[in-house]
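Next up is a structure, given as structure tokens.
For this view, one protein chain was removed and the others were kept in their places.
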Amino acid sequence: MPESTNLRLRLPLLCIILEVILIILFGTLVEYNHDTDAKLWNKGINQNATRHDYENEFYYRYPSFQDVHVMIFVGFGFLMTFLQRYGFSSVGFNFLIAAFSLQWATLMQGFVHGLHHGKIHVGVTSMINADFCTGSVLISFGAVLGKTSPVQLLVMAIFEVTLFAVNEFILLSVLGANDAGGSMTIHTFGAYFGLMVTRVLYRPNLDKSKHRNSSVYHSDLFAMIGTIYLWMFWPSFNSAITNYGDPQHRTAMNTYYSLASCTLATFAFSALVSPEGKLDMVHIQNAALAGGVAVGTAGEMMLTAFGSMIVGFLAGTISVLGYKYLTPILESKLKIQDTCGIHNLHGMPGVLGAVVGAITSAMASKEVYGNGLHRVFADATDDKWDPKSRGGFQAVSLAVTLAMALLGGLVTGFILKLPIYGSPPDTHCFEDELYWEIPGEEEGHNELKEVASPSEEEKLSS
Amino acid sequence: MPESTNLRLRLPLLCIILEVILIILFGTLVEYNHDTDAKLWNKGINQNATRHDYENEFYYRYPSFQDVHVMIFVGFGFLMTFLQRYGFSSVGFNFLIAAFSLQWATLMQGFVHGLHHGKIHVGVTSMINADFCTGSVLISFGAVLGKTSPVQLLVMAIFEVTLFAVNEFILLSVLGANDAGGSMTIHTFGAYFGLMVTRVLYRPNLDKSKHRNSSVYHSDLFAMIGTIYLWMFWPSFNSAITNYGDPQHRTAMNTYYSLASCTLATFAFSALVSPEGKLDMVHIQNAALAGGVAVGTAGEMMLTAFGSMIVGFLAGTISVLGYKYLTPILESKLKIQDTCGIHNLHGMPGVLGAVVGAITSAMASKEVYGNGLHRVFADATDDKWDPKSRGGFQAVSLAVTLAMALLGGLVTGFILKLPIYGSPPDTHCFEDELYWEIPGEEEGHNELKEVASPSEEEKLSS
Partner (left out) sequence: MPESTNLRLRLPLLCIILEVILIILFGTLVEYNHDTDAKLWNKGINQNATRHDYENEFYYRYPSFQDVHVMIFVGFGFLMTFLQRYGFSSVGFNFLIAAFSLQWATLMQGFVHGLHHGKIHVGVTSMINADFCTGSVLISFGAVLGKTSPVQLLVMAIFEVTLFAVNEFILLSVLGANDAGGSMTIHTFGAYFGLMVTRVLYRPNLDKSKHRNSSVYHSDLFAMIGTIYLWMFWPSFNSAITNYGDPQHRTAMNTYYSLASCTLATFAFSALVSPEGKLDMVHIQNAALAGGVAVGTAGEMMLTAFGSMIVGFLAGTISVLGYKYLTPILESKLKIQDTCGIHNLHGMPGVLGAVVGAITSAMASKEVYGNGLHRVFADATDDKWDPKSRGGFQAVSLAVTLAMALLGGLVTGFILKLPIYGSPPDTHCFEDELYWEIPGEEEGHNELKEVASPSEEEKLSS
């Protein structure tokens, strides 16, 4: 076991310092918002209150929040357990960096999106937004999976969350972009950030660990738990922070149809690109989800089920083709070692989603949206609103996101290259044993029938 | 590997053609409904609106929808992973045919339940109904599990979804039946349809694959994931499309009590029928769910917790006894090879549920239901309403369902018998390797300590 990967001091120190900083900042900056504060929420009571408890944002948002929460912790966590000897790290590091990121994101998003009298207000919407930002970090985690220490991952999260918040602010507040499901802010940003990081951290001798960079039968089944949860709850993800009523309802449904269509495309192309016509678990686990990514921007618009299904079909197709043909080229030509193939699941489908969002915005009209127009496009409050211009700003938002992600990933990659984080050597990538106590082998199964004495049993198990 | 099972052209072609047809039909026929359309939902706004966003059907139905969705994709998918070498197919084919069926079902149910000016209106309720229809197909899948190619399964789904919609229309619209949780429409229909299909597809030499037609330790644990999710969310399944308020609330609770009681019966009879008094995972995984099936019709009625528990207890009992004594007879005498034992989980408990529903309907009265009577029995709008007649129609509904299922399964079975679908040979049933890329074996666990050189390690792993 290489001594340099012993994290006994580094990991505890970093975790404790970060959490202490978080606690201090929360103590000085964070307050309950109107719907979580006992005094504020109950202000009108005993007078002729027109507000009722069922109007608390909790009842509109909390079920969606829980679905998103499952995607972040079970979805992303188990999706990455496909590696044969990296299940503890996949679920465990996912858990650690998500728990950190959601706290840090609350602060960063609170800062840039505007303080209230110097305070950050929190409630279920901020919880969803923090989980969203965390999702972006976990996407990047997919690119460097198996090749980074938990200390490195935490440092990556510090920078990525911060830049995420800045990029999100530019898109939503400066450019007025629509991106409720985060095709740009979450998927495109997380993917290209992660790809740039893994490019900078390029390991020429990674093939020394290639025998561990693959799945086994049961690890693929664990990964399917992640896939299916992501697939099922993606409608909640895309609709979690849209406006109440028809936008939330419509977004969930558009996403549902996009994913269903995407799944058929995925199975079709997975079999087609195999000489023996066999399905590949890598495609099913990942490409079938691309449909959710690709309607992340347009999902809240009047995209129709028809439009959603076309987008989903395209997303599944490019994702499978990406896994089959593009990923090997990225590795051999561009030196981008993308463990989970996030370029195919989040990168290209994210860009597709941004483009679809720009087009759908540009086609919006009062005829189609009626009085609901400004509930989707916040600035469409008067008749002078120009959908073409809105579409243009959406396209600019994509460009900004790509630039922020690539630049941010570049800088962060170099910071992560410092030889101080206990990163695994090339010979021990994709291996839990570096950072985890690993249990021994299983006992023989039929020991009871053999009436072995305890001492014999212990010999057998040793 | 038999050449005839190579699906390289057949599967992609079928998937792509089906999805293109779906997209065209959705484009011409499907529209947002009142609660998902931006224009329609916001019509009253700016005037003195009496409708509020919290009245959107999304907030009444979407949490239930998500629970149902989990049952369809995780519940059914993982329940069938109990087979030792069929986990990829169980979860994967479940995923494929569910993703297809929910789209096809939206169209078929939309057609027969009535178009609005030539259009099918979609929203969360249609999503739940589509998932319900999909559930029926997945029940049938359980009967033929391991013995069919994905092409065959898609063809089966095309026919079964269509017939499901017709049968559902006859029951709900013509006969005015109550069946919110689908004891008849979903469970009885899916079970007897599937049993008839597997009867027609009878394989006299299936014992050539019998060594694979069983579980291993970890595959049984994966299957328990499916079981537990089905069990937990069944209250949401049965209550998902009942009327708002007391019926939805009551249905969930009745189902909860039925399942709890059923579980105790299952454990009791599983131990009792074993000579050594040992529990059998097959019973626990399946029979404990029969209580949910058996209150699928009566759950929304004033069945009481007491009644629900009795029904649940009966359902668990007949289900265990079915697995132990009836399934072997069905196979040896009637040539029905029922891989998952759907007759015990969905068939008999579904019929029981229909009978319980008929009796409970016949006992309904204004005294018990008060003003809520017509919210459960839609035609009970005046004093002339006769519960006895309602009970009679419920019984007729069961007969119609059985006839439709058996006849439909017969025809579909013969269609599936054509030798063009890449069906597995008798020697290779219950085997993922026919249709999936299978990963290699796991590396030795303690390699790190052995300081093996990479070349040696690769020798070991080969």
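Residue numbering begins at 1 within each chain, and the chains themselves are lettered A and B in the order written.
Please note the rule applied: a residue touches a chain if its C-beta (ideal position, glycine included) is under 8 Å from a C-beta of that chain, and two chains touch if they have at least 3 such contacts.
Please read these numbers as outputs of a predicted model, since none were measured by experiment.
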Which of B:Y59, B:F193 or B:F393 touches the missing chain? It is B:Y59
Considering the complete complex, of B:A271, B:L321, B:I359 or B:L406, the missing chain is touched by B:A271
Contacting the left-out chain: of A:V70, A:I228, A:V293 or A:C429, that is A:V70
Touch rule applied to chain B and the missing chain gives residues 1, 54-55, 59-60, 63, 67, 84-85, 208, 211-212, 214-221, 224-225, 228-229, 231-233, 235-236, 244-250, 252-253, 256-257, 259-261, 263-265, 267-269, 271-272, 274-281, 284, 288, 302, 304-306, 309-310, 313, 368-373, 375-376, 427-428, 431, 433, 438, 441, 445
Touch rule applied to chain A and the missing chain gives residues 1, 6-13, 15-16, 18-19, 22-23, 26-27, 30-32, 35-43, 45-46, 53-54, 56-59, 62-63, 66, 69-70, 73-74, 77-78, 81, 87-88, 91-92, 95-96, 99-100, 102-103, 122-124, 127, 150, 217-218, 222, 225, 435-443, 445, 448-449, 454, 457-458, 461
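In the analysis below, only the chains that are shown with their structure count from here on.
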Mapping chain A onto chain B via their CA atoms needs a rotation, nearest 5 degrees, of 120
In whole angstrom, the CA-centroid distance of chain A from chain B equals 31
